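Note that this complex is displayed minus one protein chain, with the remaining chains in position.
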């Protein structure tokens, strides 16, 4: 088994930034002030498959808009939004669920994710992540955020676990 | 007449997944929790032309959101949404309308469509279908879902039927 | 002056299909059944400049949704929506405003525009028009519908008229 598969196989918790990861980083602003974001149905299918293997998920976002909680609720994802200090929040969360940092995958697309990317065992970015982010990740998905980046990560985790099963 | 035209000529029922086929697989999530999807006017024109030849349509979707029924209602398409077992639903539907599986075209874009694609005479995928799907289809449209994939399929069915008429 | 400039110089009326011309042919469908379309701010600037030269505009659409009238109202465009017979409507309109068919530009993107395109002096299609349409037009804009196709046509008409002025 190669290094990448081994790193994927030990993942117990997948932490996702919201905007630019579960969305395409754009925000629809209506004239009444309400906001919307564009997500992708394919991510939900990948998350479901990974969850059936016991993988846990957390969404960690600086954004305060309720749309973050609403989308996570539909996907049944734990969510901490309006988070101004992602690094310490992530540290505490990992302890609280009894998991090690090398068992965590973190996907982020912008500079405010770099501290978290540097903490975890499997830092990953979507194809359209901001350039500064790329030197802090181990893997870049082929698809951009909101267009299947999360699905790709989930599929990789699922495949790495399946291959293990096949060898038993 | 070539094999493809023959397969198209016998089609009596076109079954469509919703997300990723009649849409681009994205979902707009507003902060009040309401959802929207992006469809394409060109699909409606193709569906209308095929219907005038007596072709029937069914939309089969796992998604529970009412937007599926609403879009299908505007296009006057029969619709079964919130469907957790597409395979057995499709089997029963085909019997109920008195049609054979080799007379069915099914267009799907993701892994939960594979069982249905394997059942029918003419399995087809939009250009941007998930890779695992492609080995289960006979034809891949040039256009992605929500950007004319359904229109392309309808035009192919219409042309195959017209060519028959020309030969009488 | 070349043939294209001459054809543009005589245009007095610009007739536009709505979906796929002033929009990208997509429709946002919300779960409450309301619809939305995506237009482009650049078209409005071009329309305004052409109107200052005395060019008139008409939008002619099969679509019944009120969004067509609403967009046209903002752009101060005359609009006939829910039109099932574009050909005869266009014939009558041209007579009613006292203009000849060779003085009309028509931009359409799909097969239900072909009859109108064949009637007028300057038939034109956006870059992403349906293939069958392309053989019925004199010019294809570089930009797709909803992304500046109408602006391009307006700019061409304005430039053709300006060049005439320069030669006086």
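Order of writing sets the labels: A, B and C. Residues in every chain begin at 1.
The working rule: a residue touches a chain if its C-beta (ideal position, glycine included) is under 8 Å from a C-beta of that chain, and two chains touch if they have at least 3 such contacts.
Note that this is a predicted model, so its numbers are computed, not measured.
S.K.: List the shown chains that the missing chain touches in the full complex.
M.R.: Missing chain, whole complex, touching shown chains: A, C.
S.K.: Any idea which of C:42, C:61, C:109 or C:141 touches the chain not displayed?
M.R.: Touches the omitted chain: C:42.
S.K.: Can you tell me which of C:70, C:95 or C:134 touches the chain that was removed from the display?
M.R.: C:70
S.K.: Would you write out the residues of subunit C that touch the absent chain, in ascending order?
M.R.: Residues touching the hidden chain, for subunit C, are 28, 34-42, 45, 65-67, 70-71, 74, 146-148, 151.
S.K.: For subunit A, enumerate the residues touching the unshown chain of the complex.
M.R.: Listed in rising order, the touching residues are 19-20, 25-33, 36, 63, 110-112, 130.
In this section, only the chains that are shown with their structure count from here on.
S.K.: Taking touching chains as linked, do they make an open path (line), a single closed cycle (ring), a hub with spokes (star), an all-linked set (complete), or other?
M.R.: Drawn as a graph, the chains make an open path, so a line.
S.K.: Count the residue numbers both subunit B and subunit C use at their shared interface, divide by all numbers used there, and answer same if that is over half, different if under half.
M.R.: different
S.K.: Using mean C-alpha positions as chain centres, tell me how far subunit B is from subunit C in Å, no decimals.
M.R.: Subunit B and subunit C have C-alpha centres separated by 32 Å.
S.K.: Based only on mean CA positions, could you tell me how far subunit A sits from subunit C in angstrom?
M.R.: Going by mean C-alpha positions, subunit A sits 45 Å from subunit C.
S.K.: Which positions in subunit B touch two or more other chains at once?
M.R.: 28, 36
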